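All protein chains but one are shown at their positions in the complex.
The chains carry the letters A, B and C, assigned in the order they are written, with residues numbered from 1 in each.
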Amino acid sequence: MSSAFGKNIRISIFGQSHSPAIGTVIDGLPSGKRIDLERLGKFMARRAPGQNEYSTPRREADVPEILSGIKNGFLCGAPLAAVIRNTDTDPSAYADTTDRPRPGHADFTARMKHREVHDFSGGGHFSGRLTAPLCIAGGIIIQLLGQEGIDVGAHISEIAGVLDEPFDPVLVSARDLERVRNGPFPVMDSGTGDLMKAAIMTAGQAGDSVGGVVECAVLGLPAGVGEPMFEGLENMIAAVLFAVPAIKGVEFGSGFAGSRSTGSRNNDPFICGGGKITTRTNNHGGILGGISSGMPIVFRAAIKPTPSISMEQDTVSFSKMENVRLSTKGRHDPCIVPRAVPCVEAAAAIAVYDSLLSSKIHL
Amino acid sequence: MSSAFGKNIRISIFGQSHSPAIGTVIDGLPSGKRIDLERLGKFMARRAPGQNEYSTPRREADVPEILSGIKNGFLCGAPLAAVIRNTDTDPSAYADTTDRPRPGHADFTARMKHREVHDFSGGGHFSGRLTAPLCIAGGIIIQLLGQEGIDVGAHISEIAGVLDEPFDPVLVSARDLERVRNGPFPVMDSGTGDLMKAAIMTAGQAGDSVGGVVECAVLGLPAGVGEPMFEGLENMIAAVLFAVPAIKGVEFGSGFAGSRSTGSRNNDPFICGGGKITTRTNNHGGILGGISSGMPIVFRAAIKPTPSISMEQDTVSFSKMENVRLSTKGRHDPCIVPRAVPCVEAAAAIAVYDSLLSSKIHL
Amino acid sequence: MSSAFGKNIRISIFGQSHSPAIGTVIDGLPSGKRIDLERLGKFMARRAPGQNEYSTPRREADVPEILSGIKNGFLCGAPLAAVIRNTDTDPSAYADTTDRPRPGHADFTARMKHREVHDFSGGGHFSGRLTAPLCIAGGIIIQLLGQEGIDVGAHISEIAGVLDEPFDPVLVSARDLERVRNGPFPVMDSGTGDLMKAAIMTAGQAGDSVGGVVECAVLGLPAGVGEPMFEGLENMIAAVLFAVPAIKGVEFGSGFAGSRSTGSRNNDPFICGGGKITTRTNNHGGILGGISSGMPIVFRAAIKPTPSISMEQDTVSFSKMENVRLSTKGRHDPCIVPRAVPCVEAAAAIAVYDSLLSSKIHL
Partner (left out) sequence: MSSAFGKNIRISIFGQSHSPAIGTVIDGLPSGKRIDLERLGKFMARRAPGQNEYSTPRREADVPEILSGIKNGFLCGAPLAAVIRNTDTDPSAYADTTDRPRPGHADFTARMKHREVHDFSGGGHFSGRLTAPLCIAGGIIIQLLGQEGIDVGAHISEIAGVLDEPFDPVLVSARDLERVRNGPFPVMDSGTGDLMKAAIMTAGQAGDSVGGVVECAVLGLPAGVGEPMFEGLENMIAAVLFAVPAIKGVEFGSGFAGSRSTGSRNNDPFICGGGKITTRTNNHGGILGGISSGMPIVFRAAIKPTPSISMEQDTVSFSKMENVRLSTKGRHDPCIVPRAVPCVEAAAAIAVYDSLLSSKIHL
């Protein structure tokens, strides 16, 4: 078992880059909730390839077909299944990688695990394309969270060292998230966005790639959600987040920077006002002891530079067991950070929603 | 469900800071393996309180009593249960926190979750003391990993901004891990260790606290371990790691720094030699696509400054719903990073071992 | 979560009687095993409707389309997804049941659970049609078991009180299972088969239905498979078996009859011969303490008479909250026992295979 997550909801993801279809089954969704498929399509479009000059030219409609679970626009209680047919595939571009693993990719490790039967084409099940069904699940769950007053949104915090204006961990608002979501490039400050785009173009023209950081906020989550120890919100979010292929790190609240601070500065004083207890600062990222404090959940995910680059690299030939050179063909993004933004939102939503359901059990 | 982890092995942790006992049940351990209880005791001693001038004066023997699962020194196939009696408890020191949540602690969020019935005393189930049963489980599993040629070790990478010499991600050896493990202070470079100790003492004398980073390596794990998407090694390690209360971030391999690099520099070229394929560098931290590459697993965990400080802080009174001042009493470490080192090892071992068992299913 | 089962493999089933498609995702199958799709088709055909005069005239090709997980005839390590399009649907026949729950069906309980949004048409997710994806999963797993020398087969033990010759619990052989599997009617003794068919025809002509018992054997399972307490073979088999809608009871070995026996008669003496330990009799049905003994696994499942009958019955109108009469239309089997035979085999195979994988973890 592997490509499945969740306790109260259970998300199973299937497909390979070039199999007939990719898709997801979501078991345990609440019956009676309305799902807006048009809105889901818009969410999916944010990660779809081929949108502009700085993303891969592979074009897939990426419109999920709902096979079950929705009737007359409502979740009917049966598991929801959705598939996307793979149409614009070009396996010939990947012929090399069967014998020559691409550095930074799962080609090598998947072969160590599954030997010759691994579907190398396009990375098979390890392709970034599998984040599409993750976004189907996440996009649906974001709607369910929205119906409970919970908002999830992310922006590019950093690309190639260019920093966007961070979310204010105390004041970040639904309006902020909405603005980033609807803009042409998901940043708080469009000026820095232009610098990021320039860095991406420059790397792409050099046959190279760049990485970055995505910052995500969850607003409106009531205090008291999350379970102790292994099912804290941090555990849950991290457990889903690392399903997004290029993510190599995560930090909550003040994170690594906070570890260089002192207790007196990093602790967030409690204050009360208007019959409500909040914290003056939010270095804890909205989570204490794994449980939500009612403050915004804020975390950042580190995304490595796209491993597929057209520059020639050193690798090996499995068949000849000798060192060879490889120039990755295929169609790739010189930076996947912009398309990763909705994936991070999807991962956060899935984790938070499963936790929220756990917290409802004993009401 | 919450304080339980694992698919092939299942670790359940129980207890509160001041309940009669704390402990763990480990279900699914392989029968027939020898467990060295003396060695387990030594492992436990590395996280035990009261060892020296820079840790809490609370003294607990912390010697686990085995209730079941071991017969004549061997795992007998029945679930292993172990308990530690709580003896040196001083609940009176925590009287304040019932009404006044300590900033940076779970006092507030636990109350939001469990209302008045939460066992506030010493933080209850949210106490760092619960890492003792985590270390029982981890210490036993480290022995099982050792029997398969897999070594787990960590060091203090950073305290209060003072950096230890990092593990060499390609060359880090069992000898390195052994040396750190047996030393009086778990660092690679004892000189920087002295600087760290000075920083801890200084913070403690000011009634304040400091945080840091622990770096952990897993050696000898064969290539091909880990499952796709939600059960990759990164997902699994993170899912256990955040059970350690003060951890707020994790990064694998080049992590956040790698996200500022380029594909051509961050990709690790494959090379072959001696009939084996390795990578020249190890920015991937031994994990690609969630699966082990055969290179050392290397990750770092950010640990926040101890939230319990004796300096006066702002908080609220639940009963009066007004802002008040709080000076945390009780016995606390001005820096828990040194004692967190074996906890990080325990978390890594548990996650890696469960993954290793998954990979054995289909052999 | 609900329509998903398994620890080492994870089977997720989706679809409604009249949704665009039904299907399954199987996560965790071993890579490298060959799957014979033609043989799978033959297995599916054994439960397919419309085969003869005593089963429902609904005709569905019921040929699964593989969307992922198989490449060049081999399991490639990615989750296997398979769908069957629903084509020959006639929802008009079920218009009545939206307001008038069919006695003996899930119409009423599903409405209590999901209110008006439940997809009543054809029983929705509760339709016996959902045993088709169960048989996809089971049919594939039976092939995997076969590759390890384990055979699974069932026969009609009883219909309408007519008893077939039982499996000899000690001597039942692969040849017996093969003969039943390939015959036109799955019984040991074709003479009693004719009596059963006559009973079914008679009930059908009266607008009524009959039930029966299916007996299943698993051969070749080595001793030592199964986990204590909640994951014993009996627990696992029962947990899957009751997913088949009409099953209301299960007994292992001598079962209910054994409870009327004495210890001295019901105990199976151990004997050794040829370097092997077996039991002289097999009242334990091949399972002691939840663990396989190496003797044939033998169990029986009680199947209730098809609840859908054309005779008029008493029921209620939801909208008018009054007692009404209902004559079930639609196309139904007067006895589903023959078609349940492969479903019972599928359930047994899934449970046994998951247990077998658990037992491999610690080898």
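Note that in this section a residue touches a chain if its C-beta (ideal position, glycine included) is under 8 Å from a C-beta of that chain, and two chains touch if they have at least 3 such contacts.
Since the model is a prediction, treat every value here as computed from it, not as a measurement.
Enquirer: For the full complex, which residue in C:A48, C:A203 or C:A217 touches the chain that was left out?
Expert: Going through C:A48, C:A203 or C:A217 one by one, C:A203 is the residue touching the chain not shown.
Enquirer: Out of C:N72, C:Q205 or C:S259, which is the one that touches the chain we can't see?
Expert: Missing-chain contact among the listed residues: C:S259.
Enquirer: Thinking of the whole complex, not just what is shown, which of C:T87, C:T109, C:Q147 or C:S190 touches the missing chain?
Expert: C:T109
Enquirer: Footprint of the hidden chain on chain A, which residues?
Expert: 7-8, 28, 30-31, 78, 228, 357-358, 360-363
Enquirer: Name, in rising order, the residues on chain B that touch the hidden chain in the full complex.
Expert: Within chain B, the residues that touch the unshown chain are 1-4, 6-10, 12-16, 19-23, 25, 27-28, 31-32, 65-69, 71-72, 74-81, 83, 110, 113-115, 117-119, 124-125.
Enquirer: Tell me which stretches of chain C touch the chain missing from the display.
Expert: Counting over the whole complex, chain C touches the hidden chain at residues 1-5, 7, 13, 101, 103-106, 108-110, 112-113, 125-126, 130, 158, 160-161, 203, 208-213, 223-232, 234-236, 238-243, 245, 247-256, 258-264, 266-272, 275, 277, 279-280, 283-285, 287-294, 302-309, 311, 313-316, 321-323, 358-359.
Going forward, only the chains that are shown with their structure count from here on.
Enquirer: Quick check for you: compute each chain's CA centroid and the global CA centroid, then name the chain with the smallest gap between them.
Expert: Closest chain centre to the overall C-alpha centroid: A.
Enquirer: Could you put a whole-Å number on the gap between the CA centroids of chain A and chain C?
Expert: Once rounded, the distance between the two centres reads 39 Å.
Enquirer: Averaging over Cα atoms per chain, report the distance between chain A and chain B in Å.
Expert: 26
Enquirer: Counting only Cα atoms for the centres, state how far chain B is from chain C in Å.
Expert: Each chain reduced to its C-alpha mean, chain B and chain C end up 46 Å apart.
Enquirer: What are the residue numbers in chain B that touch two or more other chains?
Expert: Each of 7, 228, 358 in chain B touches at least two other chains.
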